[in-house]
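Structure below; questions to follow.
Only one protein chain is missing from this complex, and each of the others stays in its spot.
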Amino acid sequence: MALHLDVKRSKNVLVARLDGELDHHTAAHVRKVIEEELNHEWVTHLVLNLEKLEFMDSSGLGVILGRYKRVTQMGGKMTICSVQPPIERIMEMSGLFKILQMFQDESSAVSACGVAS
Amino acid sequence: MALHLDVKRSKNVLVARLDGELDHHTAAHVRKVIEEELNHEWVTHLVLNLEKLEFMDSSGLGVILGRYKRVTQMGGKMTICSVQPPIERIMEMSGLFKILQMFQDESSAVSACGVAS
Amino acid sequence: MKPVHTNFMELCFNARSENESFARVAVAAFLSQLDPTIEDLTDIKTVVSEAVTNSVIHGYEENPEGVILIRTEIEGTKICVQITDYGLGIEDVTEARQPLYTSKPELERSGMGFTIMENFMDEVMIHSKLGEGTTIQLVKQLTPQSQQSLVN
Partner (left out) sequence: MKPVHTNFMELCFNARSENESFARVAVAAFLSQLDPTIEDLTDIKTVVSEAVTNSVIHGYEENPEGVILIRTEIEGTKICVQITDYGLGIEDVTEARQPLYTSKPELERSGMGFTIMENFMDEVMIHSKLGEGTTIQLVKQLTPQSQQSLVN
């Protein structure tokens, strides 16, 4: 399997862990699963944990930006954590860090959404 | 690197450890290195340790049979050890085990050449 | 003097999204004979993924009948990857190259494909004709490894 997505909710934060390769093909699945989760009314914030993401191209940037818009519209906060260097480079290039805060680990990323982890 | 070959001599036994993929392309290197080692007059026997061999096709069978002939002509013994299941299947198919003894580990394979390890 | 090592491969497949990962792995596998650095290999996988995805989404608008061609050439430590489709073509190449420009924001495209190609490769040439298709030519001089292995 090219991408495995694991979602869990802690309080009003949805944490999505991505494992594998995020490209145009696998992006559709990520989008669908996260969108469905965001439909639950008790979810306000989103944390993307990319620790195990081995590959990402600009289709991944698209999914991330798409979720950022949705979460922000809902009045929530979105953060990202454990980004591998090659993926960080692409994010840097796109200016993603101007709008999205990056953290070293998941618990800091969750805390930054305004909830104690 | 597709194939790494590590040779060591213990008494009159040459032990060759293969790591990687043994096909027609990498076979030439294996043949050359082992032949050179077999030219040393104190080497009589040969043990092939295939523990880290991840891929082998019939070109590998050719190299193994070629060394078997050489060692036997010199009056030595050749054994093989730590063969992974897919490679064992190919060896089985070719009848290799009718002439070559296989062992679970290197020390048994070395002992079988008639020297204490 | 040692003659320069040359080699090529050509690849042809349908414009299906499941072939995107196949395409980048195939190109990387071909280039592994040069014993490239992990960084170079990741860069090349990424740009191949960008160009193939563009052919699938923009060139053929996800019509899986479309055919994509990849030609990869090695000349010493210089590599050239060419990705071709026979799809819609690009109307304004200068506009297409702009960072963040995308003609398909509704599909959550980021508009960063060409920018990434330009950042990761030494040369990016775009040949495109409306209604005929697009060829992207990518050239990169690989970083020499500190030690080349004997057999690879």
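Odds and ends about this structure:
Order as written gives the chain letters A, B and C; numbering starts at 1 within each chain.
Criterion: a residue touches a chain if its C-beta (ideal position, glycine included) is under 8 Å from a C-beta of that chain, and two chains touch if they have at least 3 such contacts.
All of these numbers come straight from a predicted model, not from anything done at the bench.
Screening A:T26, A:T79 or A:S94 against the full complex identifies A:T26 as the residue touching the chain left out. Along chain C, the points of touch with the absent chain fall at residues 7-14, 16, 18-19, 21-22, 25-26, 29-30, 32-33, 152. Summarising the interface, chain B meets the missing chain with residues 2, 21, 23-25, 27-28, 31, 55, 57-59, 61-63, 65-66, 86, 90, 93-94.
Rule of thumb we're sticking to: only the chains that are shown with their structure count from here on.
Counting contacting C-beta pairs between every two chains, the top pair is A-C. Chain A and chain B have Cα centroids lying 50 Å from one another. Put simply, the C-alpha centre of chain B and that of chain C have 41 angstrom between them.
Centre-to-centre separation between chain A and chain C, using Cα means, comes to 27 Å. Residue positions of chain B with contacts to 2 or more other chains are absent.
Annotation for chain C: no residues touch 2 or more other chains.
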